[in-house]
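For this depiction, one protein chain was excluded, whereas all remaining protein chains were kept in their positions.
Naming follows writing order (A and B), and every chain is counted from residue 1.
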Amino acid sequence: MIVKSLDPRIERAALDDESKIGELNVHEHFETYEVFQQVKRGTHHQHVGNVHAPNAEMAMLFAKEQYCRRGAAVNLWVVATSNVFVTEYVDADIFETTEDKLYRDPNSYKVMDRINAFKARTSKV
Amino acid sequence: MYGNAYIENDGNKVNSILADEDPIKLAEFEARIAAGDKIEPKDWMPKEYRKQLVRMIEQHAHSEIIGSLPEGTWITRAPGFRRKLALMAKVQDEVGHAQLLYSAAETLGKSREDMTNDLINGKSKYSNVFNYPAPTWADSAVIAWLIDAGAIVNQLANSKGSYGPYCRALDRICAEESFHLKYGHDNVVFLATGTPVQRAMVQEALNRWWEPIMHFFGPPDKASQHSEILMRWKVKMGSNDSMRQTFLNMYVPKIWDLGLTLPDPNLRKNEETGQWEYTEPNWETFKQVINGNGPCNKERLAVRRMAEENGRWVRKALMNKDAVYATPLA
Partner (left out) sequence: MEFTEKHVEGLKELLYKMADDLLIIGHRNSEWTGLGPMLEEDIAFSSMAQDKVGQSLALFELLHELGESDPDTVAFTRNDNQFHCSQLVELPIGEYDFSMVRHFFFDHAEAIRFEMLADSVFEPLSMVARKFKGEIKYHTMHADIFMKKLAAGGEESFSRMQNSINETFGLALGMFEPGNFEAKLIEAGIFGGEAELQQRWLDKVVPLLESFGYVVPKVENTEAAFGGRHGVHTPHLQPLLDEMTEVFSIDPGADW
């Protein structure tokens, strides 16, 4: 039966409510691109999501409206998801820092005691 | 715009759901969630967790794309520039939300194409409310205000759930829905405080939408071990009844404040219990609609089939033969 719609757009399309279409094919909606947005100059680009797109140029077009349509961006990067190298969460332990890495911590360098002791020692002479 | 998940208990006993899961990994997984940590796409997860999340996020995504249709009914007829622009932006946002949610579901291993196939073949569900028509402009106002309000109640709760990609999508979605809510409220207020014709229009729309709104959060909860597990895993973040209560508590006073009435003589807040009392909506109707017999089910799916079919040559032309496919990251 032809769909009787309250939406004039649908009414014009005169749809058959029993219509059949072929199944969508695998990847018919393209590969994905990861989107990185820079909110203002001087800040880092940040990952905000992805878009499905057939190439980088269109990924840019789509990302601009999907992620920046309420303003606040000066630059975008889009990167094919397949080109992003990702660490595994099971390997998250490689990021753990141990306390014996204090030599990387500026606060672990405390020299005032030594300087004061030195001053005390040399002023006595 | 999404109410609560229609989680179907497959009749499995909890024991059988977890039977073949690695107990050590399961314990780690549950500890992570209990500690308030998020689960990310490639983490180990119980099969049931993945299955229910895919089902829920997919239903949510479908609800957004189908949800663009009832209000889309009025996109070419919005009165005046301000409403015209806002309605266009609002309907567009729903499409944007579908995009975000399909992507979140994809991270769990189901492709956008598979989800779309399941939608247009009628295999997947979506929020029941979108199977109702919007016969007047005021219906679009009531949808924008109250359906979006209901959706926010649900989505805010779900954004505290355990699955990282879904939470991130919901954070973005909730921010945009707050524009919808404001727009919808503004629209209803203009009608309710306008001419007698406008006022009658919005009252009639409200009468029409009340039952679907009450249905929106799903049937009263039945305690089951299954839903207990889903709560523990932070897949389901609130009971249907508690979300319905939250909604009633926030919005019924605002509706009454405009001198509008709701078609339920029993609706009142019990000051002693702090709970809202109401006439149960007809849950048989709910079942009928969700199983395909609502006033617009056929139309909604026919429209999605048309959109996919009409877009096919465009997508085919744009197809990149050298593309390398990978599951979205986050």
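Note that in this section a residue touches a chain if its C-beta (ideal position, glycine included) is under 8 Å from a C-beta of that chain, and two chains touch if they have at least 3 such contacts.
Remember, it's a predicted structure, so these values are computed and weren't measured experimentally.
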Residue among B:W44, B:F190 or B:W276 touching the omitted chain: B:F190
Omitted-chain contact residue, chosen from B:Y49, B:W137 or B:F217: B:W137
Candidates B:M1, B:I33 or B:I75 - the one touching the absent chain: B:I75
Missing-chain contacts mapped onto chain B: 65, 68-69, 72, 74-81, 83-85, 88-89, 91-92, 94-96, 98-99, 102, 137, 190, 194-195, 197-198, 303, 306-307, 310-319
Residues of chain A in contact with the chain not shown: 8-9, 12, 29-30, 51-55, 57-58, 61-62, 64-66, 69
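The rule we apply is simple: only the chains that are shown with their structure count from here on.
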For chain A paired with chain B, centre-to-centre distance based on mean C-alpha positions, whole Å: 25
Residues of chain B touching chain A in the complex: 40, 42-44, 69, 72-73, 75-77, 96, 99-100, 103, 106, 111-113, 116-117, 120, 133-135, 168-169, 172, 298-299, 302-303, 305-306, 308-309, 312, 315-316, 318-320, 323-330
Chain B-facing residues of chain A, complex: 3, 5-10, 13, 15-17, 19-21, 23-32, 34, 47, 49-52, 54-55, 58, 66, 69, 80-84, 86, 88-90
